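Complex shown without one protein chain; remaining protein chains in place.
Here the chain labels run A and B in written order, and each chain numbers its own residues starting at 1.
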Amino acid sequence: MGVGLFQYTVLSVLVFLLGALGLMIRRNAIIMFLCMELMLNGVNILFMALARSKGSVEGQVIVLFVMAVAAAEAAIGMAIITSFYRSRGGIGVDRADLMKW
Amino acid sequence: MMINAWDVVFFFLAGLILLSALGVVFIRHPVYSALSLLANLCVTAILYLSLMGAPFIAMVQIIVYAGAIMVFFLFVIMLMNLSKGEYQERAVPWRLLLGLGAAALFAFQIFILAGEWRGVLSPGAGGFGVKALSHFIFTRYILAFELVSVLIFVAALGAVALAKKKL
Partner (left out) sequence: MMVLILAVVLIPLLGATINGLFCWFTKRKAHIIAVPAIAIPAIVSLILLARVLQGERFDQVLYWWIPLGDFRVPIGFLLDELSAIMITTVTFVATWIHVYSIGYMDHETPRGYAKYFCYLNLFVFFMLTLCLANNFLLMFVGWEGVGLCSYLLIGYWYEKASAANAGMKAFVVNRIGDFGFMIGLFLIYKHLGTLLFSQAFASAEQLSVGVATLITLLLFTGATGKSAQIPLYVWLPDAMEGPTPVSSLIHAATMVTAGVYMVARTHALFNMAPLSMEVVASIGAATALMAATMALVNNDLKRILAYSTVSQLGYMFVGVGVGVYAAGIFHLFTHAFFKGLMFLTAGSVMHALHGELNLQKMGGLIKKMPITGWTFVVGALAIAGIPPLAGFWSKDEILAGAFMGGHRIIWAVGTFTAFLTAFYMFRLIFLTFFGEPREKHLYDHAHESPPVMTIPLIVLAVGSAVVGLLALAPHGGIVGFLNRTLGEAHEAAGHEGGLTYILMVISVAMGVAGVVLAYFMYMKRMPDPVAMARNFRPVYTLLYNKYYVDEIYFAFIVNPVVGGSRYALWKFVDVIIIDGAVNGVGRLCRLVGGGLRYIQTGFIPDYAWMILVGAVVIYWIGRLF
């Protein structure tokens, strides 16, 4: 049969959903953040696969941009987590309950 | 049925990727979790390099993701110096079930949609070079490129502002 787009899609979706699962079951803010990076990586795999199958380089361009944005996001996210840690004394997201009804 | 060598490589790498992803999600200790993500990213880079013929992206993946961002994560984790109780989360079974359910629903959905994608990817080298990539970045995507540079700049400023003692 040969490995095709379908197999890549399955891989990508599984990685993405593992990341999402991590977001859903973990409460440690840093690990949730890592899971988000994992989701981004899953999306990147799909982009790369599509670029390859369509013979177009633009998917790779998008991957580059995703990486750049992820870098920016990481910087801000880490800053937020640091300041959250300082003000709340921990990094469990269940500590963020000020706006909760 | 022929099983060619490239397919073996793909399934091997895919297995490693999924395994390390599981590690990210389920390892309790943040440092090991982060290291697992590092492994995941590196294996993905190998996938790009070997099967997809995208050496530039693979390098960037290693340098930016694995090199810069992950080191940054690890730094923060170390800085916080979490006590054991802090990362010892109590597992909540119904939440795990809920997450699995939602993920399964979504996966099912995607597979319905992607089921007809039968495109075959020719494995191996012979993809696009840096030249083709940069041609697109600096022509069609020049605006996005510039905006991303502004975004990164703003993010750097924002991180400095957020990380100050007094918020």
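Definition applied: a contact is a pair of C-beta atoms (placed from the backbone, for glycine too) under 8 Å apart; a residue touches a chain by one contact, two chains touch by 3 or more.
This one's a predicted model, so the numbers in the text were calculated from it and none came from an experiment.
Trainee: Return the single residue from B:A103, B:L121 or B:A159 that touches the missing chain.
Mentor: B:A103
Trainee: Quick one: say which of A:L5, A:L18, A:M32 or A:A79 touches the chain that got left out.
Mentor: Checking the options A:L5, A:L18, A:M32 or A:A79, the one contacting the hidden chain is A:M32.
Trainee: Touching the absent chain in the whole complex: find that residue among A:V10, A:V66 or A:V93.
Mentor: Missing-chain contact among the listed residues: A:V93.
Trainee: Given the full complex, what residues of subunit A touch the hidden partner chain?
Mentor: The list for subunit A reads 20, 23-27, 32, 93-94, 96-97, 99-101.
Trainee: Could I get the residues of subunit B that touch the absent chain, sorted low to high?
Mentor: These residues touch the chain not displayed: 95, 98-99, 101-103, 105-106, 109.
The criterion applied here is as follows: only the chains that are shown with their structure count from here on.
Trainee: CA centre of subunit A versus CA centre of subunit B: separation in Å?
Mentor: Comparing mean C-alpha positions, subunit B is 7 Å from subunit A.
Trainee: Please give the residue numbers of subunit B that touch subunit A in the complex, ascending.
Mentor: Touch list, subunit B to subunit A: 1, 4, 6-7, 10-11, 14, 17-18, 21-22, 24-25, 30, 33-34, 37, 40-41, 44, 47-48, 51-54, 56-57, 60-61, 64-65, 68-69, 72-73, 76-77, 79-80, 82, 86-87, 89, 91-92, 95-96, 98-100, 102-103, 106-107, 110-111, 114-115, 117-123, 127-128, 132-133, 136-137, 140-141, 144-145, 148, 151-152, 154-156, 158-163, 165, 167.
Trainee: In their complex, what parts of subunit A are in touch with subunit B?
Mentor: It is residues 1-11, 13-15, 17-22, 24-28, 30-31, 33-35, 37-38, 41, 44-45, 48-49, 51-53, 57-58, 60-61, 63-65, 67-76, 78-83, 85-87, 90-92 of subunit A that touch subunit B.
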